[in-house]
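Some chains omitted; the rest stay in position.
All chains are identified by letter, namely A and B, in their written order; residue positions are counted from 1 within each chain.
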Amino acid sequence: MSSDQRAVAERIGASFARQGLMATLGASLGAIAPGFVEIVLIPGPTVSQQHGFVHAGAVSAIADSAAGYAALSLMPPGRGVLTTEFKINLVAPATGERIVARGEVVKAGRTLTLAQAKVFAEAGGQEKLVALLTATLMAIEGREGVSD
Amino acid sequence: MSSDQRAVAERIGASFARQGLMATLGASLGAIAPGFVEIVLIPGPTVSQQHGFVHAGAVSAIADSAAGYAALSLMPPGRGVLTTEFKINLVAPATGERIVARGEVVKAGRTLTLAQAKVFAEAGGQEKLVALLTATLMAIEGREGVSD
């Protein structure tokens, strides 16, 4: 890992640690690379919907964060990122041992970045796609309280 | 409130109580009417993103549940509802004293229902739109573990 990549990983780690919701959900950061970020969630009653599957809101939360941090990983330091919209298709119940959201940048722009996250459920050593998210992230600069 | 409406409110209340994520987020049910359901969230560090606003994932979670229960409120007992997709536009930072998601049915269908949720931030006695969600809900019948 280059020192640049280490700096990106540290920056995302520090920002992730400030996302109170991620701690509340028990989510954790996985792999980080330029334009790519992974977030992991463990299914259980605290993140469930009424049938025992992981709630679409919890799936969305890790997918949105994974997409947002993938976008942030390509931005210069000091710039913050806000989600302006996302859409998620939930194609199978989110259940299993681990839920992994993999965010990646589709198109990085000066103001707007398009990112995507695929969410997989892992069970018995197998992965299954459970959701696909596309998100628009807006770069914010010089706005108090909004960086990284 | 008619006995029918009471039955709907009880059914949604019971289902909501099984959504572990709602308890984890500290969300609560508000007003319920046929085709309309309100969910309330109190901003704070446990549901925040990195700048201190309520995380888009938490906003989405209550908006998705409000839309889903609005759809469920028009379905015959025993039928369950799953979100197949939603899109959310986040138009202002979610911050204030209370975040309120108001879900309502746009078009109820046999298999698919389209519902919408507007999310408002309340502060100083004023409401401000912070997000707009549209969701497709699928009616599920006769699938083990999926009802209400």
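The working rule: contacts are C-beta pairs under 8 Å (C-beta built on N, C-alpha and C of every residue); 3 or more make two chains touch, one makes a residue touch a chain.
From a predicted model like this one, the values you see are computed outputs, not experimental measurements.
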Complete complex - number of sequence copies, 2 represented: 4
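Keep this in mind: only the chains that are shown with their structure count from here on.
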Inter-chain centre distance, chain A versus chain B - centres from mean C-alpha coordinates, in Å: 22
Of all residues in chain B, those that touch chain A in their complex: 15-16, 18-21, 23-25, 44-52, 55-58, 60-62, 64-65, 80, 82-90, 93, 145-146, 148
